[in-house]
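I have a structure here, written as structure tokens, and I will follow up with some questions on it.
The complex appears here without one of its protein chains, the remainder shown in place.
When the chains are written out, they are named A, B and C in that same order, and each has its own residue count from 1.
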């Protein structure tokens, strides 16, 4: 493989090409192929961007059909047929059946753009600057979003500019079993000298993707919603990684029965890996003035098209949801088995997650790296997450075949044994 | 046209659909078609994103060829064939012939992401937090980039969080003829109590797109480079709108013979309107640690593919550059004629710009709106810019046919007469 | 009493004159006299500024002696005899006997100035911007200090400028019995994505004066010191209110046997109520460059003089300390009795504090106000503190006579009965 030019010209900031130092060329559903023709099972799926697999045929066909004529590709924030079709589909397939009433903002087509817009919207709506976020939360790295992202790797790379406007509180479980971390939040809210500036909003992932596949309990999320309502604070669910079916529901917050004031989506939203993002907001929050938040790629019509295709194909009934949940259980069981075996090797391991967003916490990044490096040797692309990279994370395509899922899990299990025996 | 769902579901933040309240469907080169089959000449070109026109056939063919097989579409920041091909092309077609030696970072695929990365890189490299930017500069709206963007519309919509880390200084010409605004910058740099925190970098557009098509003189830019060198400050040229040939050279700074330390590109970089952005940096500045700046859509292979196609097709010799310069003169002459006519109507007007980035300053946003609204009635999509929207701006595709260019200019001239007689 | 001009000319920001709306004229030790000749027992003592009583005769004599000749009164930061005498006394009487080795900075003569200097020193020493502070902490209201002050009254009055550089963590006891709040701090320090920017320093009051007379346990403070040492974080004890003998030791941290890296003193430091402040720092931390922190009143020689007199008169042996501790027990017992009686009235009350810094938490500010208003009617000046003003606070002069202490306590007890029966 020719990698010299990549090593020479690409900035040192590159990261995945260090863990998986091959040149990938082809990909289909849950399979990646490198330049030498070697195949890999993909348990990473674009970090949750390819929920419907690589080169999903139905979605891709919609793209090709659209490209077959001279349809608008880039349309700023013009009204286009593609945008209208997407909005109609979103309303009909997703929002109405769930009883949700949201307006939609298309910010720049990345998650961090959506988060910047969401928190700015909350601040403007409430006239307060503070946004509460949680330990191990990840919401993007542009400076506004970074104020809500816990990872020091990014926070310490701002060249000495402290972030402004975010306050971290302990996520569900952070203070150990038996402590409801929301007690602390509630106490701070009512304490006039606790140091908490009353927040405009709370931003939360229901399952923390980068933070280590920590899933908050439905009860905790429900209580968080109640606290927000009681104190006139907006609840923002960042569903960029956990949304679009990843947890077994289209929106990850459906499990808890909460209705956020604001929702951010991106990653798998376009269905085919195209950059795309949206902010959903309760209509009464839409206090934007025309053009107050902008960006060049707000009207990327190819993504509208593929996103609509994904919704139409997978979300008109609950078959897909149920299938994801079923596969999620398969992963959960196998992960539990691997964790149990690790226990026999003196490695305290635990499993976590929801739907097809699952992790095994193996205690240290060093052990997790051993496993995932071995897995890559054995033909499985799988990543770690968590504050020390201590969680081996399964984010396979939701559309993965049972055979590939089984093969991937088998490789993982075998790799753990090889790496740690 | 059915616009109810668009009006109902899309956030009030929408802006272009207010100026051009039709539903666009098709587009080819410099022509847009709406749902009713009406055609428009496009002098907006995706706000500079469609330098090669809508549905550029060569670039689109490259996309279709790529999609014809199951090539990687989304690849995080994996090494992919598409990325390698793009880097090879960039080096061979653009960098080497210009004697430029840059490393490349792919941040999130939007301009504001590139700016956030660029200024953070500068801060980390120099260990200073301040970035000097200029009056009427626009560099994006995420919180880091916003610190360098002058427009109050955005700056006042942050929900009360002041931006941190940017200092505005007067752009070339801002203090009137006869005053070199860099005298002020140089004085502040040497003044230990002038209040200017020594900056890590200076970010500048050589022609300010959103700010009103203000073009700094080559001499001013050259002196700015010298001041930066003398004071160990990095020169960042934000070539997101003015780059990719818009001014008649691939990089807008080529006119002045300067070599920036850092360059940002986006908008027309992908050639077909796909979200894409890059940061170019002198190799010795590449102090990023792996993963210190990230984003999901850093490896959008479709954009690598179309971007490489654009470079290959248009930039292997200077024919395209010369053609843009020629058309630029056509626009400049016609704009001068229109400005002269406006003068006869008691409206003091002036022309400005470089290459195919041209504007007529008609004094007020009100007058400019009258002209552009009339133009839209007459079949021309054209935008205003400047602090009050007082500049009618031509950003037509660089590939526009001479006939369409002439027709567009004729519509504009006629519209001005209709609107203001 | 003539109060019209006071009401007309003084800003609405005035506060104590609302609780005690009389014009005071004379004062001696623990007794205040108003314009009508009415006497009050003073359990407020200048909010802890008059530990040695009003018009302390020994200290005042030193002032008069100094004024008897044309000695320097204001000396910028010149070397003066008065400063030298103070430093010699501080070293001999306070530092050496306690085995402390500190250098001394005289910032502006107010507590907030000392805190601004202390946290800046910590930031410069460690090259990190963050300062950890605690719920209900009060460290001043200038913008740097305010980042570490929890009270919303001040935090919400900044005109929309968020404070930068402080992170609040739960103080000892904040999460209820059985939870060591330092577990959370320690977890955040080792968690790379917990959102805690590694702090330069921790600033803490050993007894929170404005926050409600919350006294951290010696064990907690000791553990805090250990955590700081383990993570290369500076321990800053803000001893502005709790220092100068208030808790029964000269420095409040002596109870726990810790040695802070930086200490701030003000309030009672001058001994006579004159503005004065100092920052003590371990010598190796003194990385200030000449003049990097300044202020006009750094060399207020009258305060040097009275401060030295106070040290000489009260701190050459442990008699004064023991006397304060003894009186503290008297207050504690009486407060317990009052709290018990409140319990019989259905008001859950608890006592807290250390030395002569004692409080009764009566649950709500409303109840506390009833008691203190009645007390003022009955001839006792006493204040509330805490987030809702729910803590009735005794900060009487340490030099109060046993008779006045008994009388004050009797008034308080009687006032509670009158107000709440």
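Going forward, contacts are C-beta pairs under 8 Å (C-beta built on N, C-alpha and C of every residue); 3 or more make two chains touch, one makes a residue touch a chain.
Being a predicted model, the structure only gives us computed values, none of them experimental.
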### Message
One chain isn't shown here. Among C:173, C:218 or C:295, which residue touches it?
### Response
C:295
### Summary
Which of C:58, C:142 or C:226 touches the missing chain? It is C:142
### Summary
It is residues of chain B that touch the chain not shown, namely 129-130, 133-138, 149-153, 155-156, 160, 162, 164-168, 170, 174-175, 179, 183-184, 187-188, 191-198, 210-212, 386-388
### Query
In the complete complex, which positions of chain A touch the hidden chain?
160-162, 164
### Task
Identify the residues of chain C touching the omitted chain, counting contacts across the whole complex.
2-3, 5-6, 9-18, 20-28, 32, 35, 44, 46-47, 49-50, 54-55, 60, 63-64, 67, 69-81, 83-84, 87-88, 90-91, 103-106, 108-113, 116, 119-120, 122-124, 126-129, 140-147, 153-154, 157-162, 164-165, 200, 240, 266-267, 272-275, 279, 281, 286-297, 300, 302
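As a working rule, only the chains that are shown with their structure count from here on.
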### Query
Which integer distance in Å separates the CA centroid of chain A from that of chain B?
31
### Task
Calculate how many whole Å lie between the centre of chain B and the centre of chain C, each centre taken as the average of the chain's C-alpha atoms.
57
### Message
Centroid of chain A to centroid of chain C, CA atoms only: how many Å?
### Response
48
### Message
At least two partner chains per residue is the criterion; list those residues in chain B.
### Response
160-162, 164
